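Heads up: the structure comes next, in structure tokens.
Just one protein chain is left out here, and the rest sit where they should.
Moving on to subunit A:
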Amino acid sequence: MQRIINDPDNVVDDAIKGYLRASPSLFVATDHPRVLKYPDSPSDKVGIVTGGGSGHEPAFLGYIGEGMCDAVAIGEIFSSPTADAFLEAFRAAPHEQGVACLYGNYAGDNMNVKMAKQMAEMEDIEVKTVIARDDVASAPATQRDKRRGVAGEVMMWKIGGAAAARGDSLDEVIRLAQKAVDACSSIGVGLSSCTIPANGKPNFSIEPGHMELGIGHHGEPGIEVAPLTSAEAIATAMCDPVLADQDFAGSEVAVLISGLGATPVMELNILYAHIAERLEDADIRVHRTDIGNYFTSLEMMGATLTLMKLDDELKPLLDAPARSLAITQC
């Protein structure tokens, strides 16, 4: 294992130290070692909290900042933060107008958020949740409640964060964040495995010369293992299930291509060229495209594609100003 670490059991805490030193204008420590908050959130807006396991950087902490989330609960690698951490994040975010907790559909996160929400009620902090379920490979559209959340979460944070920043009520922030993630269909493709440092060996395996379509952010095996051929073939394999998931034809969309950690950004652009052609052929207009490492899985090779169907309500929120580690726009 070729890694820049100290004690493999302490990688998360060691990384937090670096983030705090590197970006003091975005991150400030709280009473909980696994909770960071944005220092300049106005107290009279709805608080936006997120959280999840580590190893997905810049998610989740890279999405706190101006016009984005206000506090983040940080878990072990690929493992939900504790209920204590989510509770402290609710306290650390603005909470007089309530807190919107926007996170992804994983069993551990669901349980810990549920427990934290109950504890927050004891302190008169109102918490409502939106649970991202955008991964089309994890369950059919008829069982959307079983789908896991992947890079569509980025869109959910952006929309929810922008709505809260302009002064929307908790119910309105929740409605819009839900609408945002419902408008997203995502899929991942994995070309190689990843290694949790404390585990020391690859989490799963993908045979050389193969790719796994529909792979999860923690290496949850996908829907199909296929020979690895060309970027064009990968683009087709990814577009087919995404385009079949919602009626995108004739709509405007936002496209998010995220690397899974080890794929060069150049290759993400090679992939996108084919995806863009495919969207054009399907009569889908691209309003904006973001390509980079937005939601990763340690050093996994591969990429995710997220397509978000836009309307007049979502578009201005997506384009609203933001300043965070992962997304900054004016």
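The definition used in the following text is that contacts are C-beta pairs under 8 Å (C-beta built on N, C-alpha and C of every residue); 3 or more make two chains touch, one makes a residue touch a chain; residues count from 1.
By our rule, contacts and distances are computed from a predicted model.
Of the candidates "Dihydroxyacetone kinase subunit DhaL", "Sugar ABC transporter substrate-binding protein", "NrfD/PsrC family molybdoenzyme membrane anchor subunit" or "Lipid-transfer protein", the chain left out of this view carries the UniProt protein name "Dihydroxyacetone kinase subunit DhaL".
Contact with the omitted chain, checked across A:A85, A:I187, A:M211 or A:I275, is made by A:A85. From the options A:I4, A:A107 or A:C330, the residue with contact to the chain not on display is A:A107. When you scan A:S138, A:Q178, A:S192 or A:T263 for touch with the missing chain, the hit is A:S138. When you scan A:A15, A:V28 or A:A198 for touch with the missing chain, the hit is A:A198.
Counting the whole complex, the residues of subunit A in touch with the unshown chain are 9, 53, 75-85, 106-108, 111-112, 114-115, 138-139, 146, 148, 196, 198-199, 201, 203-204, 216, 218-221.
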